[in-house]
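A protein chain is absent from this complex, but the other protein chains hold their places.
Coming up: chain A.
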Amino acid sequence: MTTIYENNDLATELRLGLPGTTDESKTELSNNKRSSSDLNHHDQQDSSSTSKVQIVGWPPVRSYRKNIVIQTKNSNCDISQGMYVKVSMDGAPYLRKIDLRFYKSYQELLKALENMFKHPIGIYLEKEGNTTCGSNYVLTYEDKDGDWMLVGDVPLDMFINSCKRLRIMKGCEAKGLGCI
């Protein structure tokens, strides 16, 4: 008995694109090695230079999970510069890292840092007048130009986009920055 293969033409779908392609996969050609024979080649979509060649269905994450993450990325500031910044505190042996995207106000940022380092920190807020609390420490940041600035002068969005790292500075050293 011979075996004949047939296909059912019940729903012949005409599709553009190579087999196995979906709308979600995007590719960014890079110098990286190719990981699989199953690569997709679409027109290059935007994306930062940190994306690499993407494989269909890998990593195995459900679409609704991918979409959530992407939405979050888009709805917040762009991801190019300094979202994760190092935070040092004078006298503390280890640095920490903090993601600036998640703070909607200077107060929130300050609270998070105070929690992280278990120490009150002063901040200079133009609107509120002078620094809060009698803390010895003040929050400063290094901006794109390499200058050390006092946190609180500029609108939050502007600060987030220019902040390269944070330093919780001892009060005496911060005098030169015009606080307390």
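What we mean here is this: contacts are C-beta pairs under 8 Å (C-beta built on N, C-alpha and C of every residue); 3 or more make two chains touch, one makes a residue touch a chain; residues count from 1.
By our rule, contacts and distances are computed from a predicted model.
Enquirer: Unshown chain, UniProt name, "DNA-directed RNA polymerase subunit", "Transport inhibitor response 1-like protein", "PITH domain-containing protein" or "NADH-ubiquinone oxidoreductase chain 4L"?
Expert: Per the UniProt record, that chain is "Transport inhibitor response 1-like protein".
Enquirer: Of A:P59, A:P93 or A:P155, which sits in contact with the chain we cannot see?
Expert: A:P59
Enquirer: If the missing chain were put back, which residues of chain A would it touch?
Expert: Against the left-out chain, chain A lists 1-13, 15, 19-20, 22, 24, 30, 32, 35-38, 50-52, 54-66, 68-69, 72-73, 75, 84, 97, 99, 102, 104-105, 108, 112, 115-116.
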